[in-house]
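Heads up, one of the protein chains got dropped from this complex, but the rest are sitting where they should.
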Amino acid sequence: MPNTVPAYGKEAAGRLASMADVTADDGALRRFLHGLPGVDAVGLQARAATLGTRSIKTTAKAYAIDLAISMIDLTTLEGADTPGKVRALCAKGVHPDPTDRTVPKVAAICVYPDMVATAKEALSGSGIHVASVATAFPAGRAALPVKLADTRDAVAAGADEIDMVIDRGAFLCGRYMEVFEEIKAVKEACARPDGSAAHLKVIFETGELETYDNVRRVSWLAMLAGADFIKTSTGKVAVNATPPVTLLMLEAVRDFHAATGVQVGVKPAGGIRTTKDAVKYLVMVNETLGEPWLTADWFRFGASSLLNDLLMQRQKLSTGRYSGPDYVTVD
Amino acid sequence: MSDRLSVLKTYKLYVGGKFPRSESGRVYEVTDCKGTWLANAPLASRKDARDAVVAARKAFGGWSGATAYNRGQILYRIAEMLEGRREQFIAEVADAEGLSKAKATAQVDAAIDRWVWYAGWSDKVAQITGGANPVAGPYFNLSSPEPTGVVAVLAPQDSSFLGLVSVIAPAVVTGNTVVVVTSEKSPLPALSLAEVLATSDLPGGVVNILSGRTAEIAAPLAAHQDVNALDLAGADAGLAKELETAAADNLKRVLRPEPADWSADPGTGRLLSFLETKTVWHPMGV
């Protein structure tokens, strides 16, 4: 295995160049994606379920709770979002538990592009990233120039991270190169004038891709196109992140890393509401990718209500008694 | 009637679709129940038994892999061929068992009909013994019968033809191949049956027929590591125990001898005795 380089860095592009043959044209890309090993659904689900039986107690649980908090992309993506709502969320992200300053801050605040500036200001100096959805989130049904403009706008407003959606329609009807080129174009749109770039998370909306084979293919497609993170879902459809889908994406990241040395992050989003769920995901990361991915740089939870459950569990661990919703803040 | 001197038949073994003499060069005298000489039959040796097992094993892949429809057609063809030589077998059975012509006729007719009965089973046995199993999980699960392999069959001693057919047909119809040891004192109908089998599209080696001393031939068959099952129909209690003990060495399936009325409805017991159940699982998911 080659030395690891982060997908964020400049070296990653060079590594990807070594895979240029598989993305040289539509036919090559199709052959490559269809040549990936198949996924047996029942076996994948069974493995995810078995990992879900791990019993994480005491010190391990304390570690996992703080790690999970630090990995949250605390999210508000509502039509009713206002600057006030976003500022409140940012405050919560900085100090999740006002009574306990030992609680780690979250990884990022995730908002729509027009809220980026507000969030950026509210988070100034906190070290918390601003993540912005873009590319006509959540449906992604807009012309490419519109999607690129959406992205550039968010980056210009100060977004540290861009959560783009892929064109599921194009993917499902086999126009892989179109999806590939679009991700590359968005990645270019993430560049800042100073030569740095916003990190790109690519959302698959796995609930719409339906099959695990599709999830493995789209994971490779996105990583080949330069995704810094691959993300399951928008949170806006019926089926969002599930343990098997996330496990499969972790395996794709593992295999991509083995092939190229490029480290890519994973973000399950939507439907992860309890500490128990979050710990199951961390177990999957631990036993599939291991320690290098057990940081907010390489694993995130896209969530809103999860944080309060983590905080209540944290209070239980430190005080020995069960907490209640009145003892965590509602924002 | 003429004074013509008849042409006698040299009875031979039936191994691998061919008609060899015993490699030992031995024969024994076969008489009717009154002690009149009928013919000399080959006195098969343990090496003949060995050769027969090799032939049966060689034939197993093709025969067990043939379609059930094809096996059924071939068994039916055997009935057709026998029908044409009905008179010959009536005479042989009458001589062999000391039966009246009417009784011998009944035996031969029942034997022909038995081939027809078993021919029809070829493509139905899987449907009565196999099927889907509703396991508690996302799996397709199907059990189906497969032939056990090479079966050594000791044909009944007292029913030289109907009994013989009643033990060969149920074993071969499901895809097994057999090495048959004929009735010791009445081997001739069995050796003649070989001539019918050889002209019935039955692949060589599917049925191999040995005449001689049952105990002498059965011992190496029961101990043979490449024989999968043993039908002890023609063994007495003492021999049966000895052979079953030897058969344990490679865990042959053993069908113990039981008093039998070969003219009765055969049922499915014998048919199902030389089958293995194979169960295949596969996940169901997208």
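Letters A and B name the chains as they come in the text, with residue numbers starting at 1 for each one.
Simple rule for what comes next: contacts are C-beta pairs under 8 Å (C-beta built on N, C-alpha and C of every residue); 3 or more make two chains touch, one makes a residue touch a chain.
Definition applied: contacts and distances are computed from a predicted model.
Hidden from the displayed complex is a chain whose UniProt protein name, among "Phosphoribosylformylglycinamidine synthase subunit PurL", "(4Fe-4S)-binding protein", "Ubiquinol-cytochrome c reductase iron-sulfur subunit" or "Betaine-aldehyde dehydrogenase", is "Betaine-aldehyde dehydrogenase".
From the options B:C33, B:A102, B:V135 or B:V286, the residue with contact to the unseen chain in the full assembly is B:V135. Note that of A:S219, A:T234 or A:N286, the residue touching the chain absent from this view is A:N286.
Within the complete assembly, residues 37-40, 42-44, 46-47, 53-61, 63-64, 67, 248, 251, 282-283, 286-287, 290-291, 294 of chain A touch the chain that is not shown. The set of chain B residues touching the chain not shown comprises 128-129, 131, 133-137, 139, 141, 143, 148, 228, 237, 240-241, 244-245, 247-251, 253-254, 256, 269, 276-283.
Everything below uses one rule, namely that only the chains that are shown with their structure count from here on.
With centres defined as mean CA coordinates, chain B is found 70 Å away from chain A. Residue ranges on chain A touching chain B, taken from their complex, read 40-43, 45, 210-212. Put simply, chain B touches chain A in their complex at residues 137-139, 283-286.
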